[in-house]
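Please read through the structure below; I'll follow up with questions.
All protein chains but one are shown at their positions in the complex.
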Amino acid sequence: MKKEMKKEKKGSFLDVLSDDYKGKKLGIWIGFIISILNIVMFLPFIKWVGIVNADALYSKIRTSSANIEILRSGYNAFDLLHFVQYSGFGAIGLPAMLLLLFAVATLYFQIANVVKVLRNSKGRKGNLALYSAGEGAMGFEVALTLSMIAYVAFSNARFEMKGFSLSPVVIIALIISFVGLVAVKIPQSKERAFYHDNGLLKEIRKNWVLFLMLVPTFFYFLINNYLPMAGIYYAFTNFNFRDGLWASPFVGFANFEYLVKAQLWMLTRNTVLYNIVFIFLGNALQIIFAIFVSQVAVKWYKKTTQTLMFMPYFVSYVILKVIVYNIFEYQYGVINTFVVALGGNRIDFYNTPSYWPFLITFFAIWKGIGYGMVVYLATIMGIDAELYDAAKVDGANVFQQIRFITLPQLKPTFIILLLYALGGIMKGQFELFYQMVGNNGVLYNVTDILDTYVYRVAMTQPTSIGLGTAAGLYQSVFGFILIVGTNWIVKRRNEEYALF
Amino acid sequence: MTIRKGPSQIIFNIVSYTLLALMSIICVIPFVMILSGSFTDNHTILTEGYSLLPRDFSVEAYKTVFKAPEDILQAYKMTFFYTGLGTFLGLIMITLTAYVISRKEFKYRNTVSFIIYFTSIFGGGTIPWYLMYSQVLNAKGTTFAIWFPALMSPFLVILMRTFIMGSVPDAITESAKIDGAGHVTIFLRIVMPVLGPGLATIGLFLALGYWNDWYRSSMFSTDSSTWELQFYLYDLLNASTAIKQMSQNSSISTAELPTQSVKLAMAVVSTGPVLLFYPFVQKYFVSGITVGAVKG
Partner (left out) sequence: MKNGKKLLALLLAGSMTLSLAACGSSASTESDKASTDTAATETATTDEAAAEDTASTGLDTSERVDLVFYVMGDAPADETVVEDALNEKLLERLNATIDFQFSTWTDFQQKYSLELTSGGADLIYIANWLNFKQLAKDGAFLELNDLLDNYGQGLKELCGDDMLNACSVNGEIYAVPACWPEYVSSGIKYREDLRAAYDLPVPDSLENVEAYLSGIKENLPNQGLLTSTTEESTGLQVAFDAAWLLNLKYASVTTNGLPYGLNALYETPSDVYDYWFSDDFVEDCKLMKKWADMGFWSRSALSDTNDSEAFTNGLCVMEPQGQNPSKYITSVSTFADAGQGWEAAYLAYGEVNGVIYPGHATQNGTAVVRGSKNPERAIAVLEALMTDAELNKLVQCGIEGTHYTINDEGFYESITDESGSAPFGYENFNTWNLRNTEYKLISKNDALLQDIFNRYTTLGEKTKFPNVDIYSGFAEDFSEYDAERTAVSNVMRQYLAPLQAGLVADVDAAVEEFRTKATEAGLEKVREGFKAQWIAYCDEYGYK
């Protein structure tokens, strides 16, 4: 089928791609078959990269002779990093890592394409979903193979010799995927025209104003976030100054070892539980007080209470720590002085872990209440006043107004804030915990969170860059899985409330 | 408000006024302690602890803070500059972005939202970020490196999107579109006028972020004339901690270290202006806006 298509160059034949064959367009079937071929080429024993001039190559890298044996055999699409790891040659590590991620994504798209075609999942707009799947699969394969070619060239350039060779498999995959891409695109454009669904270019032409509005944002996030994201790679290297940031030896998951060695379960539990309490209790109180403030009729009272509740936001933790110590100290602390005056026994706060979850929660919520309240207050102020007027006419009392107007109107804001906070559930408020507890190891079982632990580790190993990055990656992946899952559930119920 | 006060309203008022008063007191006490501490003799604070009223009244701490008034004024000036410029530009960019991703007809709104949100979960850490500004953009020592990195945040964009979706019903923009209004018109004539509370919130958060920042000065300033106010003060505090850390390394002539009361005075000096500024923003949180007015 493929050969036929290649031989045939007339435009009329391309129309054949839009013909139906067993209930689907021919183009879809072509994409389907190429996806299967691609999956076969991903099989581990099929090598994408070979090693040539092996002895000359190994003279350039620092590795043991035992490792050299492992390195000789060549590589499939997924194990290029093995070479980086065993050779200790870090300069090609980052591209290899990106290729690995890329390859995994590509494999996913191939499988998704095959599965979708088999399940014949048609949507509201006919076959468009199938075309997107095919387009993604083919597009990714083309990009992957091109990157692979570039990678081999780059590696050879870094070693200043021809050490790596490209397997014909890569070229074949590139060619057939490109063909597949064309085969999918042609019927897709027809069907798109039919359903008035636009491709990216058309969409830009139509809504260019909207795209223009996004241009500054695009550059901002590119510079400030996406380009520096390459630093995630440091989590897998052992940095030294001689080789520099991008060429230090690749060490795999060694930097994560100390996390596993720590009481990871305890740290994760503490971090997550504290955050859950902060999120729910904090937001609940913020909503309650926002409603209170909004209902106050006396203007000066309204303004004053609102300002006063904002004040804790400005109290730095460094100073708060001293005040807190003054209050809870054993001998001279305010509370214990008071307790003794009443004839009670002194309370040993700083050696009794059980008090601290409450104290920390209290100060976290106390500090954020005014700041968090503003969002809800603004939302309440944005509610159409007509709604309340109508309710009053109907004789609704204040509780009913809150129950049936205010709270439902606050719901979207609450859900968005909640969803947003969930993504950071593994990231603790370092300052809060560090300043309140400091180095008091007695309290660690209930107060140690991932961030404080990582900080202490970094103190014992000041020159290591990988450790902190590794911990950050753990937090990110954890939050990411959680947020993508939650968002998916929320979106199924109500698309308006979803984050993305 | 004037219709009639039923018993439920009275109960509600009693509860809410009381709780508000209580909460306000809890919130303000530490601040009062800091304020009174800043006016107390340093030795008294250390030996007798904090109190609600200054015990050994002294303005020594403020004298120390304002010993070099031109430096602190310069820091104030720079902070006003960063805050003003950053908040202004940031607000524009955030609002535009939020508008775009709140439009139903924008096909890639979820993709764009995701791309923005993604940055709040994954980050490369300080080092590549620092290298980006210092080596790639060559911006070390410039003011650009101080105001630019905080222009936007995923949180504020998504918050703004919620405000826009909440205060501008689809029906209104749809009817405007049918009347032939373009995106610019819809944005300026329909969205902006009802976005008061949202703009005030985001603007406030942006401004607070700029006002409280010291980190970017610490990273990128090479000359003390570009320092942010918070950094100017924060660095004084850090000097004492740092010099203690190097305790093993002796014979380091230490400048006078800030005492406890000086630290408190610094806290007051750096937050005071914000507290004065807050009431101006507050009017957006005190009285509501009716969407109906726009409809007509």
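For clarity, chains are labelled A and B in written order, and residue numbers in each chain start from 1.
FYI, a residue touches a chain if its C-beta (ideal position, glycine included) is under 8 Å from a C-beta of that chain, and two chains touch if they have at least 3 such contacts.
This structure is a prediction, so every number in the text was calculated from the model and none was measured.
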Which residue among B:Ile127, B:Ile172, B:Met192 or B:Leu275 touches the omitted chain? B:Ile127
Of A:Trp29, A:Phe178 or A:Tyr226, the residue that touches the missing chain is A:Tyr226
The one residue from B:Tyr50, B:Tyr99, B:Phe118 or B:Tyr278 touching the chain left out of view is B:Phe118
Could you please point out the chain A residues that touch the chain left off the display? 91, 94-95, 98, 101-102, 105, 108-109, 112, 116, 121, 123-125, 129, 132-133, 136, 140, 143, 147, 154, 158, 222, 226-230, 233, 238-247, 257-258, 261-262, 321-322, 325, 328-331, 333, 348-351, 437-442, 444-445, 453, 456-457, 459-464, 484, 488, 491, 500
Which parts of chain B are in contact with the chain that was left out? 42-43, 46-47, 67-68, 108, 110-111, 114-115, 118, 122, 126-128, 130-131, 134-136, 140, 214, 218-219, 222, 224, 231, 234-235, 238-255, 257, 259-260
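Here is the rule we go by: only the chains that are shown with their structure count from here on.
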Geometric centre distance via CA averages, chain B-chain A, whole Å: 25
List the residues on chain A that touch chain B in their complex, please. 198, 200, 203, 207, 209-210, 213-214, 216-217, 220-221, 223-232, 234, 245, 289, 291-293, 295-297, 299, 301-316, 318-320, 322-323, 326, 332, 334, 366, 369-371, 374-375, 377-386, 392, 397-399, 409, 412-413, 416-417, 420, 423-424, 465, 468-469, 472, 476, 479-480, 483, 496, 498-500
Contact footprint of chain A on chain B as seen in their complex: 1, 3, 6, 8-9, 12-13, 16-17, 19-21, 23-28, 30-31, 33-34, 49-50, 93, 96-97, 99-100, 103, 105-108, 110-117, 119-125, 127-129, 131-132, 136-137, 148-149, 151-152, 154-155, 157-159, 162-163, 165-167, 182-184, 194, 196-198, 200-201, 204-205, 208, 237, 260, 263-264, 267, 271, 274-275, 278-279, 282, 284-292
